[in-house]
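The other protein chains are all here in position, but one chain of the complex has been omitted.
On to chain A.
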Amino acid sequence: MAYRLIVRRIWNAPVKDIRCPRLCASSASLFSRAPSPPVSVTSRRNVSFSVQDQEDFTERVINSNLPVLVDFHAHWCGPCKILGPRLEKAVAKQQGRVAMAKVDIDEHTDLAIEYGVSAVPTVIAMRGGDVIDQFVGIKDEEQLDSFVGKLIEQ
């Protein structure tokens, strides 16, 4: 019960902000299932990528030389669709000093369960395979910048 309340609070309140259906539609495509794993050349250049499986997660997140933001999201979650693009923007501003991994919790349930995701969006910051920071719910651009900034300073 308590859990449900949390979920509601997190993703019901901001859902009200989505007045314009186009916003959902366009951002939704960001999360559409990637047809095949990107080849490694592009993956190195791309700071933002969708996690394909556990192995991919190990390789590109846990073993990453860069700090990585992991965005646990779901296609049914309205706020995720708002947060996703904001996160990408905040990460892009760091010009390659931080990477971003997107994990669809329904496709990669084991990963989400392993990292204790009970509500979405959940964002965790990882460095050297360790979780060093995290938040649940939505944040504005400024808050995201400082979250990402902190990650790099550390």
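The definition used in the following text is that contacts are C-beta pairs under 8 Å (C-beta built on N, C-alpha and C of every residue); 3 or more make two chains touch, one makes a residue touch a chain; residues count from 1.
In the analysis below, contacts and distances are computed from a predicted model.
Look at the chain that isn't drawn here: its UniProt entry, checked against "GTP-binding protein RAB5", "BBSome complex member BBS1", "thioredoxin-disulfide reductase (NADPH)" or "Ras-related protein Rab-17", names it "thioredoxin-disulfide reductase (NADPH)".
Only one residue in the set A:I62, A:A92 or A:I113 touches the chain that does not appear here, and it is A:I113. Which of A:V51, A:C77, A:M100 or A:L144 touches the hidden chain is settled by the complete complex: it is A:C77.
Listed here are the chain A residues that touch the chain not shown: 3-4, 7, 11, 21, 74-78, 105-106, 109, 113, 117-118, 120.
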